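The complex appears here without one of its protein chains, the remainder shown in place.
A and B are the chain letters, set down in written order, and residue numbers restart from 1 in every chain.
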Amino acid sequence: MSGFKSYFEKSGGIDVADDATNLTDEHREEIRQIAARYPQKRSALLPALHLVQSVDGRVSPKGLEMCAEELGITTAEANGVATFYTMYKRKKAGKHHVGVCSTALCAIMGGDHIFETLSEHLGVGNDETTEDGSVTLERVECNAGCDYAPVVMVNWEFFDNMTPDSAIRLVDDLAAGNPVTSTRGAEITSWREAERVLAGFDDGRTDEGPAGGPASLLGVEIAAEKGWKAPDPAALPANDTEGESK
Amino acid sequence: MTDLLTPVLSANWADDRPWRINNYERRGGYDALRKALDMQPDDVIALVKDANLRGRGGAGFPTGMKWSFVPKDNPNPKYLVVNADESEPGTCKDIPLMMASPHTLVEGIIIASHAIGVSHAFIYVRGEVLHVARRLQQAVREAYSAGYLGRNILGKGLDLELTVHSGAGAYICGEETALLDSLEGRRGQPRLRPPFPAVAGLYASPTVVNNVESIASVPSIVANGKEWFQSMGTEKSKGFTLYSLSGHVKKPGQFEAPMGITLRELIDLGGGMRDGHKLKFWTPGGSSTPLLTAEHMDMPLDYEATAAAGSMLGTKALQCFDETTSVVRSTLRFVEFYKHESCGKCTPCREGTWWLVQILMRIERGEGVEGDIEKLLDLSENIGGRSFCALADGAVATVTSAIKHFRSEFEAGYTTPAWELFPYEKSALFEAKPLAAASEHAGAQQKVGTH
């Protein structure tokens, strides 16, 4: 089977050889804050691992151990969870995470071309980081933006209706540090800052960006144009309306 | 006659910053909550049941009925978990809803919590949509400040905490029991049923899991009544819903319409297929629903008609592919998705998708061998209906339906690479060169081997 890789040397866990960390007691305190959102503290594990990534740029051994300690589970359990979910990185990711949707629809509409172009342009393969550390490129699965295919995600913000050219411009801008704004989201900061928001800590950017892109609003706009509406509850064929009389 | 489109959930999406609470309230937001809090919880359940709202997460289970399964005498706290994991390929309705109008969901959650007797609710939103997480978190903060969440809501004695929880990348966490394990900080693998979540769900306590759209539909039902809701839709599939049109159509997008609109109507609204091309195949409700062809374009998109056509309404995610598309390629890519997302717990899904991908890869390369199609079908039979959860059923649905409608394309894969029969660049939405990697295309190896 040409190209079918069946030997997975690195799989199985977090890289304990790399014990670099920036985690401090303040982060431990934040993990406790996350835990306080839940009736049982173990529930905080996923957001806490996002927090670890926001500090260490990956799931560091120290971070995994801190989560296990604070949430009352073994490190083996924490490792089992951290390696189950694809958003958790085992090696240091770049400043920006660029995910090219490669599930059937996006791939066919051009996602495969975009990935190939970016991979060539950046000189990296799947789940690899450019030498300058600016971009980690990854194939991602369907990101619920199919009406904007092909979709590229930067730090989990939407970049809709992409082409190979617009994708190159995008990563070049990211590498150059030029301001870049998501088509349906905020101005791009960094992957690590995004991870902190996923851990539940506000970054003050909620009001940036539109309510939706053109595809999201297409139906509403057509309806407005045509004067189409949901029926008027007051003008229904007059049956009994006991349900609402209260 | 009702209009072709009936925006309810999406009615405010084109407003100025509709995600802010004051803008939402200006349109009557949270009035339904006030009304609901004056109703007895059981009356709210009865209302939703009588309206015949069916779950919008894919299975179409009646929402009010699900709520009524929660045992009243169980001493444990009760939980409501909103399934905002939206990861089914093709499905893209909950994300825009939460992005534009998160308060519709929050209001629905509070009403549902009142009805079910919940004092802590959760929104499990997939991790890969940052801006949605922001909008949800802010909406929840706003709702707390406005007194819609917290203690003694609106002075009516309801206490409710609402936590927004971001996932971390796993399609299986959309399956409701896997979602609960994930929300408990575990590997997102499905749980045995029984016990059902309604009896022993989150933290082994009675739990209702509902899709975003299901819950977001509740405020309008409370506000306008069950007759209003029933005045839309077909005989057995009631109400309005979000249809997501994607693929090779001119203008893909979200269309909120009464149940029963047809694909032809939707494609027309989307300006038709892209110029010079015609529809080849489509999925009615995401990639897990068996694909259909152009002959099904006039079928009403409701639960009954899609089932009669041998498919499922699913999430009403209409992925349309035109005649440039290789079915072998799309099938392989769909199965690769399931292989990548298989949780690994059960044998047929874990090993079966691994095997299917290998066979499909050689068919794509034009290196299929005699008997491969029969083998695909036989393996599909050993996977589907034998697995722990429905993920694997979705995986084989794409295979069996593709072979059913396009067997000759698979046969061609015994001799000719798919990219020769259907040059891949023709399917792209932009001018493109042939894919360099096509001949050694290896999505699977890259997706499985690394993280």
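FYI, a contact is a pair of C-beta atoms (placed from the backbone, for glycine too) under 8 Å apart; a residue touches a chain by one contact, two chains touch by 3 or more.
The rule is simple: contacts and distances are computed from a predicted model.
Student: The complex has one chain missing from view, so what does its UniProt entry call it, picking from "Cytoskeleton protein RodZ", "Nitrite reductase large subunit", "Na+/H+ antiporter subunit D" or "NADH-quinone oxidoreductase"?
Tutor: Missing chain, per its UniProt entry: "NADH-quinone oxidoreductase".
Student: Which candidate, B:Trp355, B:Tyr414 or B:Phe430, sits in contact with the chain we can't see?
Tutor: Spelled out, the listed residue whose C-beta touches the missing chain is B:Trp355.
Student: Using the touch definition up top, pick the residue from A:Tyr38, A:Phe84, A:Phe115 or A:Phe158 that touches the left-out chain.
Tutor: A:Phe84
Student: Of B:Gly28, B:Pro71, B:Gly157 or B:Gly344, which sits in contact with the chain we cannot see?
Tutor: With B:Gly28, B:Pro71, B:Gly157 or B:Gly344 as choices, the missing chain is touched by B:Gly344.
Student: Tell me which of A:Ile31, A:Leu64, A:Val124 or A:Leu137 is the one touching the absent chain.
Tutor: Touches the omitted chain: A:Leu64.
Student: On chain A, where is the contact patch with the chain that was removed from view?
Tutor: Contact residues on chain A toward the absent chain are 1, 4, 6-9, 11-14, 16, 61, 64-65, 73-80, 83-84.
Student: If you put the missing chain back, which residues of chain B would it touch?
Tutor: Within chain B, the residues touching the omitted chain are 170, 187, 192, 339-348, 350-355, 358, 375, 379, 381-382, 385-388, 448, 451.
Methods note: only the chains that are shown with their structure count from here on.
Student: Could you tell me the distance, in whole angstrom, between the mean C-alpha positions of chain A and chain B?
Tutor: 18
Student: Quick one: which bits of chain A touch chain B in the complex? Just the residue numbers, please.
Tutor: 1-5, 8, 10-11, 37-40, 42-47, 49-50, 71, 73, 77, 80-81, 83-90, 99, 102-105, 107-110, 112-113, 116, 125-127, 139-150, 153, 155-158, 161, 163-164, 182, 184-186, 194, 197-200, 202-203, 205-207, 209, 211-212, 214-224, 226-231, 233, 236-237, 239, 241, 243-244, 246
Student: Can you name the residues of chain B that touch chain A in the complex?
Tutor: Against chain A, the touching part of chain B is residues 2-8, 10-11, 13-15, 17-20, 35, 38-39, 43, 47, 50, 77, 86-92, 94-96, 99-101, 120, 126-131, 133-135, 137-138, 141, 163-171, 182-188, 203, 220, 223-228, 231-232, 240, 244-248, 251-257, 269-270, 287, 317, 319, 321, 325, 329-330, 333-334, 337, 340-341, 343, 358, 361-362, 424-425, 427-430, 432-433, 435-437, 440-451.
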